[in-house]
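With one protein chain held back, the other chains of the complex are shown just where they sit.
In order of appearance the chains are A, B and C, and numbering begins at 1 in each one.
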């Protein structure tokens, strides 16, 4: 297996220049998630506008995969409806579990398809999912507050 | 290994006609010992006269080895001084631990040498020692009461 | 492929060794521990030779492979009892599993459904193995709960006539064996489960003597927790299965604490991962879990129903032949109706230890004593018995040899 499969250019770019990595002052829900096996941590804010994701911002420490993944997620989900966000999340989850057999739908997942290689490294899947789990948790909480 | 080595005629005789197997009405000490691995139990009474073993009597359930061993012990130790009893017990203990390399001193151990074969069956050594451990315990208790 | 015990026996290397100067090994002590087929021995060895690394912890290839092998074994075990994979926990054996659930209940604080206190009640039966009795005695002592039990009839069956008194509104847990390791009795679970659940108690099943010998489906069995040891199921020593309903495992506090079972840790506090990890502290018995996976795959391939039918047939033959020996008394059911292949008996005045020794001298391995169920054997008035227990690799020839041996012993000690 080629390491470049895992560490695609897009990922290293997002890692070095993470998007939306600054917690917004206001939010509908804030969550803190941990990856107990490696100690990575993330705080993530979500603001909704009706059924639309108005803003996602975050802060945290973690490896390139976890940082890039949440950076990509923020770019991708801001502006989407919750239904679209759900669809994208499900597709991403499925991609992660594909053990390298899928490439991901670029129309739907955009930059996130760059993470397809992670599915071949079982120990890293949790890294890639950390932000997505946090978003899921936060959006449910934000919604329940409305 | 020949089974007859273990089950010598003398042992089967003592097993079928156990000596002193009837608890005396009076005693200086009475003990109850158990072999937890097989469930064998023995109650043993000791009466001392000065430093002499005046009487040993017992009751219990157990295999031929444990029953014969305590029967032989009773025959052997009644009338002996505590010092002699100790010497005999030590010799018997050593015989049991000899892994079949010793035959035992017949002058000292008399019928108990018939148990020499037990030392080749590690799981049975505890059977042969049950009565001897009980005697040791009881004689110490009896002595401490004097 | 029709079941053929003679062919099956060839899978087990130890069965071709000899005993006491050249005698054929007749192994009738599978109730204590079973023998292992070559595939199991090799699964464990291969793990060490090829994939050994700490599971769940490393980001390197060996760790990935080790994790795959370990989690693969969990999936096999789940499939074996028809459980969900996250409901299956690897322990070191049934004794640990039963202590796990008893200690974990002891750790439950007020408000938790497993919390026990004075006024609560624990129910066991008189035919329990020490492993499913003493942990509950200890839990009762620690919490102030009472310990009561279902008794055993002279025929070796559970006496259910006072079921509704023994299991009362106060009962929080009912712990019982699926099959007695002494009597062979298989206990009827439906009535007990119903009563237990009616009063809000959970049922803990000791499946040590059943899971290796018959098909088990936790989705239909009706109990809440279940355990068995790998070493009695043609698996390695040092590994067992503990199963619990997902919603109960979520509420049950952990037992052993340490690495890998945590979510977050500070100097003064810790929170827990979800099951199964919550109950698997430390670097696990990885090679043994993998070996157990191979064992359960092996049994599944042969077919648990085939194994059960084979044992039933042999048990029936054995019971019939034993009935012909005048001084011999079987302790436990004398037909194969709701009974397994552990057959205990007494032989006149001949002490089991002596009988066992004689049989051993013929190459026949049986177990003698109280079989770690001392209260039961005392109750039945037989402080020690001789037990022959059968498994998939036993044959009619083994039974013939046993009968010959018993008759020989009668002469020898007669």
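Going forward, a contact is a pair of C-beta atoms (placed from the backbone, for glycine too) under 8 Å apart; a residue touches a chain by one contact, two chains touch by 3 or more.
What you see is a predicted model; the values in this text were computed from it and never measured.
Across the whole complex, the hidden chain's contacts among the shown chains comprise A, B, C. For the chain missing from the display, the contacting residue among C:244, C:284 or C:332 is C:284, taking the whole complex into account. For the chain left out of this panel, the touching residue among A:27, A:58 or A:121 is A:121.
Which of C:52, C:168 or C:312 touches the hidden chain is settled by the complete complex: it is C:52.
From the set C:118, C:220 or C:268, the residue in touch with the chain omitted from the display is C:268, counting the whole complex. Against the chain not shown here, chain A presents residues 1, 3, 6-7, 12, 37-41, 61-67, 121, 124, 127. As for the chain not pictured, it touches chain B at residues 34, 36-37, 121-124.
In the full complex, chain C touches the hidden chain at residues 13-14, 17, 19-20, 25, 27, 29, 32-33, 35-36, 40-41, 44-45, 48-54, 57-63, 92-96, 98-99, 103, 107, 126, 129-135, 137-138, 142, 147, 149, 229, 231, 236-239, 255-260, 262, 264-270, 281-288, 353, 356-357, 359-360, 364-369, 372, 374-375, 378.
Convention: only the chains that are shown with their structure count from here on.
Separation between the centroids of chain B and chain C, computed from CA atoms only, is 38 Å. Taking each chain's centre as the average of its CA atoms, chain A and chain B sit 77 Å apart. Centre-to-centre separation of chain A and chain C, using mean CA positions: 45 Å.
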